[in-house]
Structures are given as C-alpha cells and as structure tokens.
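Apart from one protein chain that is not included, each protein chain of the complex appears where it belongs.
Moving on to chain A:
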C-alpha cells in the first residue's frame, strides 16, 4: 500500500506543516501572513484526509472530504481577503494587533 511508504511518514509531514502554520498564526504581524498560516494548517488536515483515504476505495470518504475542505478553504480566503481590504481602507494597516474597534 501507499507505494511502500509507511503511513506514519505522511502524518509526520502533516504535523510539521501544522506546526509551521501555528507558528505563523502566533507571530506574524500581517493579516495576509496569518491567513497563509491558517491555509498551512488546513493543508495539513487535508493531507491527513488523503493519506487515510487511500485505504478506502469503496466509499472514498477521505478524498471526498479533502475536496470539500479545499472548497471551504478557498471560499474562506475570498471572504477573508475582502475583509482585509476593508480593514486596510479603514485603519490604513493590516496588523491584527492594531485593529482595536469594530465600528464602521
């Protein structure tokens, strides 16, 4: 199975990606980079879906939900970037710590 590659190695890659994303979300000061961190974490989850999905070709749940995950991530990025551009118009910065009010 899996071309002779152990299943754990897929999970190790996904763990590394998840922790990179977590680091980006915690430290970056630019909302677009925080968004990239979130995307890395979503990709780690999709990699897990896909690697376990290789063991189920009848119902194929892993690959199906990987595709749904990609769709949700793409839609989320579109809305988040629209919000970021609005925030930039209003505050003239996209540093998440500088945004301290929600009044339009």
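Keep in mind that, in the parts below, contacts are C-beta pairs under 8 Å (C-beta built on N, C-alpha and C of every residue); 3 or more make two chains touch, one makes a residue touch a chain; residues count from 1.
Throughout what follows, contacts and distances are computed from a predicted model.
K.L.:
Any idea which of "ATP synthase subunit c", "Ring-1,2-phenylacetyl-CoA epoxidase subunit PaaB", "NADH-quinone oxidoreductase subunit J" or "Iron ABC transporter permease" UniProt assigns to the chain that's been left out?
P.N.:
UniProt protein name of the non-displayed chain: "NADH-quinone oxidoreductase subunit J".
K.L.:
Could you pull out which residues of chain A are in touch with the chain that's been left out?
P.N.:
Where chain A meets the chain not shown: residues 1-13, 15-24, 26-30, 32-37, 39-40, 43, 46-47, 50-51, 53-68, 70-79, 81-86, 88, 94-98.
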